[in-house]
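What follows is a short report on a single structure.
Note that this complex is displayed minus one protein chain, with the remaining chains in position.
As written, the chains take the letters A, B and C, and residue 1 is the first residue of each chain.
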Amino acid sequence: MSETQVEVVHAPSRLQRAASEALGSALLLAIVVGSGIMAERLAGGNVAIALLANTLATGAGLVALILTLSPVSSHFNPVVTLMDAATHSLPWRDVPIYLGAQVIGAFVGVWTAHLMFAVDVFQISTKVRTGGAQLFSEFVATFGLLLVIASVSKHRREAIPYAVGCYITAAYWFTASTSFANPAVTLARAATESFAGIRPIDAPEFIVAQLVGLAMAIVVAKHLFKATNVPTNTPITQHTSPHPPSIRQ
Amino acid sequence: MSETQVEVVHAPSRLQRAASEALGSALLLAIVVGSGIMAERLAGGNVAIALLANTLATGAGLVALILTLSPVSSHFNPVVTLMDAATHSLPWRDVPIYLGAQVIGAFVGVWTAHLMFAVDVFQISTKVRTGGAQLFSEFVATFGLLLVIASVSKHRREAIPYAVGCYITAAYWFTASTSFANPAVTLARAATESFAGIRPIDAPEFIVAQLVGLAMAIVVAKHLFKATNVPTNTPITQHTSPHPPSIRQ
Amino acid sequence: MSETQVEVVHAPSRLQRAASEALGSALLLAIVVGSGIMAERLAGGNVAIALLANTLATGAGLVALILTLSPVSSHFNPVVTLMDAATHSLPWRDVPIYLGAQVIGAFVGVWTAHLMFAVDVFQISTKVRTGGAQLFSEFVATFGLLLVIASVSKHRREAIPYAVGCYITAAYWFTASTSFANPAVTLARAATESFAGIRPIDAPEFIVAQLVGLAMAIVVAKHLFKATNVPTNTPITQHTSPHPPSIRQ
Partner (left out) sequence: MSETQVEVVHAPSRLQRAASEALGSALLLAIVVGSGIMAERLAGGNVAIALLANTLATGAGLVALILTLSPVSSHFNPVVTLMDAATHSLPWRDVPIYLGAQVIGAFVGVWTAHLMFAVDVFQISTKVRTGGAQLFSEFVATFGLLLVIASVSKHRREAIPYAVGCYITAAYWFTASTSFANPAVTLARAATESFAGIRPIDAPEFIVAQLVGLAMAIVVAKHLFKATNVPTNTPITQHTSPHPPSIRQ
């Protein structure tokens, strides 16, 4: 106990946290779109091979990004930020700056990928992604992702990078939409004509489906994990939360 | 020692544990069947590429699901539940509700996958999986899985998600049956005509082979791990067991 | 310190350790040969895809097997046993029973794979693996494997399953011989005509190259890790060694 008293807790500032959200979202989109372009170019028309490469890059990239930026802030996803606010882990007044940083970062990431692969920087996707099956997929994908994050960040916080990386690896394949599961990613992927794109007109309904998944995840997590214990001492003292535990509920 | 005294142990209720078993089984089957459909659609007839994608999704998905639901209950498999009861880790009176939740969840998961991929919800598999080699494969696959779970849950509980995910990744390839190794999964996979299916008439003998694997695993684990030590302090205080240690043997 | 005094150390018996070596070697060979047969059958003649599947199964399988059997004994490889004896971690009198168990287990594993895939149980490989480049590959592969094991088992014992699984995943691809790196595996792979086989006449020189790699690894590890510290408290109290620390050097 005295150990925690001697430790001076420095919390990253709101600006640092917003910068971390923007940087992480940019790198995430650079990974998703960049590896999509590379995979499409090399796969010789076999879409399964292209998606395998895209999956491997995105899953592994998420592990690295969350390990790297979680000491500051590592949502990279508006529905994660909203869940954190809804469960009192993040003050509501921080939500707009998080969402803004995520969306701006995501677009910058798409443009970075385009620059790296020497294609037109500004593009608009023509890839059709619509229909009930796609929307139901987004609902399931988002519900699953947020259930994973709600549980693992409560019970076993140090495993979050691996849990999220593994979940997205599975979700690229088990949903018909390849699991966007992230409104900022959805908006930014409308800005690429590559493999990973989505028509702008299809984006809003994807986001609605993701928000329904968010609502369901909050309700299920609340009831399912009500009686579980939070470990009193986690072996890895990691600041995945941007502010000291004392001001959290 | 005083540390453990101040920790108030809240055990998830039987209803919460059953819900966790049903939800996890549903997500597991959605992953197995959904990624099977996606892989078959994209692989252009190369079955090895399709099975690679199916393997990656299932292995990674299991890691995420067990990390997420183990604080409540994460068997997702009747033979795991039966082993837990046989070794006095779970009261026998809880077994029926676990098995029921797993089977119902598994079917819901198959139907969820069908909905996501816009195919008929209710199907019956016509995929032939029979013969001595297939049954011997199921025996080996189930024996191996339960040996992994028996040892790792005793000696190194926090590694269970990775051990199970890695084992199933290997088992999809090293057994001729692609390792069902789970009676609830076997029943539910009879309800899909996709890549992952099994004819209903072939399911019962698969389940018998799995039960023989269970018996063998209990005997081998009992003798092999009799003299090994259980670590006195695990670094990650995780409630993979649904009830407090005090009422366990 | 008082914590270690209250812990009663039960050491697995020599019989239990030999059984663990035999069982682990059998499962390892079932994985290597079984996934090789499956991969060759499904890959439609693309050897890279077949080797990718074989690699994934072997790497993941090793993680699961070592996690499972390390509380008893998990060498599964005569050169690991010899290194352990040479560095005084294992009494020399235990070496013959370890080596015998590994070789017998390995053959049983090959035959198990043949049974699972309904091919002739007893086979002799006709696959040519000879020449200086192959032998140099085996030398490099074995040297690397034993350097990994020497260092990680000294400095970070709980990571051994992941280190070995990752090393073999790499070594299947970066050596021309696909890294047998194990005399018991080499002998047993002479007993299969599948993808993973080796002509019996080529096996002895493979084993000689592996023993040279062993000698080199012992010398390099001795000088490179002389001044490094062994952690005083490992977070995971795991008995990867088959006998209590008190009787070790």
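Here is the rule we go by: a residue touches a chain if its C-beta (ideal position, glycine included) is under 8 Å from a C-beta of that chain, and two chains touch if they have at least 3 such contacts.
Owing to the predicted nature of the structure, the values given are computational and were not obtained by experimental measurement.
Q: Could you list, sorted by label, every displayed chain in contact with the chain left out?
A: Across the whole assembly, the hidden chain touches A, C.
Q: Among C:Ser74, C:Thr112 or C:Ser137, exactly one should touch the missing chain; which is it?
A: Here the residue in touch with the unshown chain is C:Ser137.
Q: Of the residues C:Ser25, C:Thr175 or C:Ser194, I need the one that contacts the missing chain.
A: Answer from the full complex: C:Thr175 touches the omitted chain.
Q: Just to verify: which one of C:Arg14, C:Lys127, C:His155 or C:Arg199 makes contact with the chain not shown?
A: C:His155
Q: By the contact criterion defined above, which parts of chain A meet the unshown chain? Give residue numbers in ascending order.
A: The missing chain touches chain A at positions 3, 6-13, 16, 19-20, 23, 27, 30-31, 34-35, 38-39, 42-44, 46, 49-50, 52-54, 56-58, 60-61, 63-64, 67-69, 71-72, 112-113, 115-118, 158, 161, 165, 235-239.
Q: Given the full complex, what residues of chain C touch the hidden partner chain?
A: Residues in contact with the chain left out: 45-49, 51-52, 55-56, 59, 131-133, 136-137, 140, 144, 147-148, 151-152, 154-156, 158-159, 162-167, 169-176, 220, 223-229, 231-235.
FYI, only the chains that are shown with their structure count from here on.
Q: Name the graph shape formed by the protein chains and their touching pairs; answer line, ring, star, complete or other.
A: Here the contact pattern is a line, an open path with two ends.
Q: Does the chain A and chain B pair touch with the same residues on each side or with different residues, judged by whether over half of the numbers are shared?
A: different
Q: Distance-wise, how many Å sit between the C-alpha centres of chain A and chain C, to the nearest whole number?
A: Chain centres of chain A and chain C, defined by C-alpha means, are spaced 38 Å apart.
Q: Centre to centre, by mean C-alpha position, how many angstrom separate chain A and chain B?
A: The computed centroid separation for chain A versus chain B comes out at 27 Å.
Q: Name the residues of chain A that each touch 2 or more other chains.
A: 235 - these are the residues of chain A that touch more than one other chain.
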